Structure formats: C-alpha cells, structure tokens
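The other protein chains are all here in position, but one chain of the complex has been omitted.
Our next item is chain A:
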Amino acid sequence: MQCVVTGGNVKVLAKAIHSLSRIGDELYVEPQQDGLALRSVNSSRSAYACFLFAPLFFSRYSLPNGHDFRCKMAIKSVQSVFRSLATLEKTVEKCHIELDEQKNRLTFTLHCKHGLLKTHNLSYQDSESLQAVFDKEGCGNVFRAQPRLLVDTVVHFPPSLEEVSVSVSDNRMWFRNHVDEEERSKAMVTELCLASDEFDHFAVHAHNSVTFCLKELRGLLVFAESTGLPISMYFDEPGSPVVLSVTDSVLEGNFVLATLSHDDHSFQKNNTKGAPTAPPPPLDDFMNDDMDPYLIAMDTSMAPGTPEASSALTVCSPPQTPAANHSTRLHCEEEEEEEEETVDSDRPPNKKFRSLFFGSVFPSQMSTQPLPDQDVLASDSEEDDS
C-alpha cells in the first residue's frame, strides 16, 4: 500500500485522526478499493467512528498487492506523527504513507519545507475488519447544519458533561444536559432551543428524544469546523444509534453513537403526545412575555416514561467485507438482536456476524418522581451483559 497526501489534505487527515482519538485508543486502518478507511471504536463499543478517504483524496493511492490487508495500531502513536496541528499546514508539503509488510511497519514520511524529512515507523497488529452496523438512510429524523451552529450549541454545556439529550418537534430541536436521577436536585440543567430554519435541512418523522455522549460529538465538531463541512445527524427512536456524518466529494466520516433507550410504552407516549407541543400552564411564571412560551415548552419536552433497557449499536466483524452496504445490513442486525436475546451466552456467536452486543437493565423508576428521565448510558453497561 502506498498513499501520498499533499497540501491542505494533510491537515484534513490529521484532524480526522485527532477526532478518531476522541473515540477509542486504537486506529484501525484498512485500505479498500474505494479508499482508505480509518476507524475507531471505544472500549465499551458504544461509539464507533469511520473516515473513508476516496482514492481521489490522495495524489497517489495504491492497494497492497494481491491480498486484503488490515491492521490496527495505538492511535496515540499516529497522533504523534501529526502532533502540532497548528504548524502542520504551513510546514508539511506532502505525507507518504507506506506499508512495509516485511518489517510489519507502517511508515509515515512527512516532507516538510526546506527539504526536511520526518519519518515515523509505526508497528501494527493484524486485525479483523471493524465494521459497525447502522443504517442512516433509514432514519426518520434527518438534520444537516453548519458546524458553527453545533459548536455554538455545545459551548453552553460544561466540558465535564458526559451525555446530552436531543429532542425534536416539527420545527425545533432541543439540547439538554442529561442528569442522573440522584443528582437531579443538585445539578444545573441547561437547555438550548434551535429553530428549524437555523438548519440547512430539517426533517422530522417522529418526535423523539435521544441521549448520547457529548465527547464524541465534540470530536467530530473539531473535524467539521476545521474542514468547514456541514454535519448531518440521523436518528430514530431512543435506543437505536444516532449517526453523525460529514461528507464531501473525496471523503466521508460517520460517527455512530449508542443512545439510551426507553421501553415501548414510553416511546409510544412520547410519539403520540408530540412531545413539546402541549405545555401545561406555567406554575409560577411571573410575567407574561415573549420568551416564555419557549421556556414552558422546554419544560415539558421530555414526555413521561419509564426507562428500562438499553441497547446500543452493534459492532460486528464480517470476515471479508469491503465497503458496507448499510441498508442491507440493517435487517441482519435486527435478526441478530432478537437472536441475541434468546441465545445462551455460552454458545458460540453467530457465524456470519460476531456481535459485541451489550445492554443493561435499569432500575425501575419510582412513580412518585415528578419528572421522568432516562437514566443509564449504554456505554456504562457493557459488563452487565457480556
């Protein structure tokens, strides 16, 4: 394999690796016919990210001879190749990525100004193909926004915040920090409302609310902001993953994040009630004024429900799958999920897909609680099921 990246694309590659490092500790590298795939998954397998750089992204792109090759390596060591992101653009003219299978080395050579050459030889491990199962095209709720909008949104949330909930109605989107039940009385709740016309594209099919990790979103924002690419967001119901993606003619990035799930009952309720459209009268609002209707609407944007179980995205390793055809894969995933529930954990996994599937049972919620909420994040729960 040999890839040559030149000019501004070096920085794009570096930023991509940087945002992948927000997901997991390892970088999965797979040169494919349709481009170079860089992937990462977090340890609890609740977040997965993939960048595919098309052959046209490179000024030269060749595949390893005669056989499929894939490997993984510590993402930190790859990050260190592109350490100083700020000066990278000015100093690096060209980046060669070359595979030396004899020595088991992946070599990054940076051609800098004044004929300076920086060579990094990174060792790697062979790996299975890492491929998450998701179907973004099948999602009912689809949004696209300029990165600035989301950057200005997440800035209102503290860096320490782990999870954020996103709710939608026909023409609004709410961001809200997710607070654990026991911390409710102490924690500050922040809520931000965006109107549909701030988005480039706003299509709502179901009035749902999903909760996912903010860290990975911030990771993608770093990439999207520097490349100026709009971010698309796809989701369905709570429990099924949210997909955040950036696309361009020569690259595609998909971040797949597990979401918290409600049980069916609350989901129905959520759906039929049309979450934020029917606010109760304000309890103690002092004055009438223009901003209040929004505030009231936000108060009730979380419809009551009893959280029960969480599923998360399924990451599977098909032995030989080049570019994924996501829509055909979806129904496999559903079968897989059903099977998983009945299958004894000791049995060997399904032959076609090896799924790392996880979930958790939430403590049932007290009926006395005035405000419902969904409460355990999938990423915390992998141990419970495996």
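Following the convention adopted for this analysis, a contact is a pair of C-beta atoms (placed from the backbone, for glycine too) under 8 Å apart; a residue touches a chain by one contact, two chains touch by 3 or more; residues count from 1.
Here, contacts and distances are computed from a predicted model.
Peer 1: Which protein name, taken from UniProt, belongs to the chain you can't see among "Checkpoint protein", "Acyl carrier protein", "AP complex subunit beta" or "E3 ubiquitin-protein ligase MARCH5"?
Peer 2: "Checkpoint protein"
Peer 1: Pick out which of A:Leu56, A:Leu116 or A:Val155 touches the chain that's been left out of the picture.
Peer 2: A:Val155
Peer 1: Of the residues A:Val151, A:Leu192 or A:Val250, which one touches the chain left out of the display?
Peer 2: A:Leu192
Peer 1: Tell me, which residues in chain A touch the chain that this view leaves out?
Peer 2: On the side of chain A, residues 152, 155-156, 158, 184-195, 197-198, 283-287, 291, 294-295, 298-299, 370-371 touch the unshown chain.
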